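For this depiction, one protein chain was excluded, whereas all remaining protein chains were kept in their positions.
Note that the chains are named A and B in the order they appear, and that numbering of residues resets to 1 at the start of each chain.
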Amino acid sequence: MKLAYFPGCKIHFHLRSYGEAVEAVMANLGVTLVRLPFNCCGNPARGKNLVASVLAAVRNIALARQKGLDIFTPCQCCFGQLKHGVYWYKTDPQIREQVDLALAEEGLVFKETQIRHLLDFLYHDLGREKLARRLKAPLPTHKIVLQQGCHALRPFSVTRFDNPFAPKMFRELAQLTGLEVIDWSKETECCGDPAAETNGGLALRIRQDKMAHARQAGADYICTACTHCQIQYDRISHDSEDGNKMDIRALPFALFLGAALGIFNEIENKGARNN
Amino acid sequence: MNNSHVQPGFTSSCAQQNMEGIHCDLLVIGAGMAGMVAGARAAVNGLDVVVAGNPSSLVFSSGIMDYLGVYPAGSKAFLDDPEEVLDRLARDFPNHAYALAGHDKILDGFGFVKTMLEDAGLPYTQHSGAAIVKNMVVATAMGTIRPGFMVPETMAAGALENGEQKTTLLVVSIKGLNGFSAAQVAQGLASRFARTIPLEVELPGIPTGVPPQILAGRLEDVKIQDALISQLLSHAPKADIIGLPAVCGIEDSPGIMAGLAARVNRPLFEIPGPSPSIPGLRLKNAFENVLAGTGARLLSNIRIKAPVFDGKRFTLTAEFDTESVQIRAKGVVLATGRFFGKGLHARRERIVEPVFHLDVAQPTGRHLWHDNRFFTPKGHAINRAGIETDGLFRPLDERGRPVYTHLYAAGSILAHNDWARLKSGSGTAIVSACSAVDAFIEARGGGDGI
Partner (left out) sequence: MAYKIILVTVCCMSLIGLIFRLVSIVRLGRVFERDRTSLVRRIFSCRIFFLDYGNAIVNTLFQARLFRAGKLRWLAHTLMLSGFAWLVFIHALDDWTGAYWDWYQPGIAPFRMMRNLAGAMVLAGCAAFLARRLKGSRINRERLRRGLRFRVRGTLSILVILGLICTGFMTEALNIMSEAQFNEMVEEYSGLAGEPELVHLKAYWALNYDVAFADGIPGQGIDLDEGEVFNQENCLECHTRPVTAFVSAPLARLGAPIGLWTAQFRLDRILYWVHLSLALTLVLFLPFSRMFHLLAIPLASLQRRMTPEKVQPDMGVLDLAGLSACTHCGFCSQVCSVYPDYQVSENPQVLPHVKIETLKRLAGIGVWDPATLIRLRSGNDDCTRCGLCADICPSGIDLVRLWTAAGRLMDRLGCPDNYTTAMDASFSRWMGKGESDFITVPGVPRGAAADAGPLSGLISDADAFEHCVQCTLCTNTCPVAAHDLVENDLGPHQVMNLLRLGEQDMASGSRMVWHCLTCYACQEICPQSIRVADILLELRCRGQSRAAELNLARLRGGDQ
């Protein structure tokens, strides 16, 4: 199976280890990830210029469709933004007109294609049975809490990813690998990354609150499925002021899955930034 | 209404999740009390059920579940025993949900909900006297009292009996939480207790006008609880029982309340308070978890339109933001609520039901919708408008026959039920939802070719 790989802007420079883990996992699952000259998904532009953010999203989709490929991304922000791009394109005729003109400059025409995030690829396209059969050995019973990631969950009417209040895909996939998923009240709350550059204090408070709750819940790890969430939790180990030694380590699900598939041996080391 | 689709490379192992079309046994339109109960009832009994709607309406619930608080509507006195007046109600309103279902089914419904919520970590309490089915009476943030058939466990200690005359009540309010005044509550309840003491506590970092949900979240923090306790401890010895605004945490409120009560060494109870209601939020969360746990699918915030029946099943359109998707269901439960929920729509001259265009029982003219006096004891006729059903809760056409074999209606959309004044909202929702689903299951099992 071939999918167009959409890593998003952050993996390459800011979180290379996550991209490597995802690529290794997908290769193991027999998927060829095709690299296309994608641009930014448009999420950063969303708060500045709606048309630019829609064009950005839609161009990627048109590119993938041109090659007859579905899009696969490990970043939930990218996933949500690509879906939003389709929404705005379909809803607003003036945006559609502007975007069509810009696409035509390159000879591109918008046609929809499937947009898959890692989790819903594993759950729907691959399926739990097939995935279970490929697992080499269950993981040691790490206790994890899930950072579901808001941009894939909400608004449900646009993303259609999972139940936005009681999502199950992430949970079931994690449990499949042998992880013990603990309930916590912060599961569907935003990680706070969007505030990191502008309002560092807010981002910090959200992080600290998350950590406190994860500790209280008795988790060994926070498990993420989005580049931005992972970067946000990683900030704790790199911020100088926030030296709280009780912080819970966050690791992307791709790492756990890779370990369960027998690809990685030491997830702790692999999870280091740009390792 | 086009389904633009691209086939994924692998065949989906979960075909029913295929976004091109959604198939299910039962579609529940509406995710309020009735919708959630219907969805859970169906899923627990093995049906493949989809619930489409916005669960946020549950947040407007006080958390207290009513069977029947007042009868007839407008009387000043609360009912002690709802069952006592059921016959009378059935005579007065033969089409009322309670008349159609009967006392046993109502109790069964409450029991079902109580069990489910308990499993989800939200225990409810009924009146402790087992012999007679009785309403409880609890205080409100207004300083008034109200009946309730099932109350959240965190409110139970505050159920008013007759023995309060000898006790002292400490009423606590939190500075910054608007809409809850200890003084007002203390004053309102003064006659029922030997003494009522108002106390305002100040918690760190809580500004004026704090949104209740945010305060409730803060109260899950041990440090904030410590601050609360330390201020309570100086006053607690004076009182026999302590009432707090219902903001003691969102998750595990029973645990938090138990912890607090142990530390002040006094019984503690929550008083249902300003909007948004945290007990209502807890109810919503609990229902969402229940629903998800049963395998029912929730289409959050999705409008359902254009139903078509081909003799065997319904085809409806689910309007997502990006496209419309067909839903195919063998049965439908219409639990879309009243005017706020868009289950009923008031036009210039008529009230209509916008999804199936069912007949709506209503006053003959708009001039009869309302009385001139807002608080008239007679109530307003518009609040009794709604969908009339048969004994299986299937909406009727003008000839009095079910419009569709497997279309059901449940909840506040039903006619002849001025739920706000009768204090019968939850009970109606629960019993109609359960009955409708049970009827559908039985009909399915009855082998009529579904």
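Note that in this section contacts are C-beta pairs under 8 Å (C-beta built on N, C-alpha and C of every residue); 3 or more make two chains touch, one makes a residue touch a chain.
Only a predicted model underlies this, so the values are computations on that prediction, with no experimental measurement involved.
Asker: With touch defined as in the header, list the contact partners of the absent chain among those displayed.
Answerer: The omitted chain makes contact with A, B across the full complex.
Asker: Based on the whole complex, identify which of A:E23, A:D100, A:E172 or A:D209 touches the chain you can't see.
Answerer: Once the missing chain is taken into account, the touching residue is A:D209.
Asker: So which of A:A24, A:C40, A:I71 or A:A174 would be touching the chain we can't see?
Answerer: A:C40
Asker: Looking at the whole complex, which of A:L3, A:V31, A:I71 or A:I95 touches the chain that is not displayed?
Answerer: Checking the options A:L3, A:V31, A:I71 or A:I95, the one contacting the hidden chain is A:I95.
Asker: Could I get the residues of chain A that touch the absent chain, sorted low to high?
Answerer: 9-10, 12-15, 37-40, 42, 44-52, 55-56, 59, 92-95, 98, 102, 105, 150-151, 154-156, 164, 188-190, 192, 194-195, 198-199, 201-202, 205-206, 209, 238, 273-274
Asker: For chain B, enumerate the residues touching the unshown chain of the complex.
Answerer: 54, 56-57, 59-60, 205-207, 210-214, 217, 275-276, 281, 300-301, 303, 340-341
One rule holds for everything that comes next: only the chains that are shown with their structure count from here on.
Asker: Where on chain B does chain A make contact in their complex?
Answerer: 4, 6, 8-10, 12-14, 17, 19, 55, 217, 220-221, 250-251, 285, 288-289, 291-293, 297-302, 320-323
Asker: Flag every residue of chain A that touches chain B in the complex, lowest number first.
Answerer: My answer: residues 1-3, 65, 70, 83, 86-87, 90-91, 112-114, 116, 123-130, 155-158, 160, 163-168, 185, 212.
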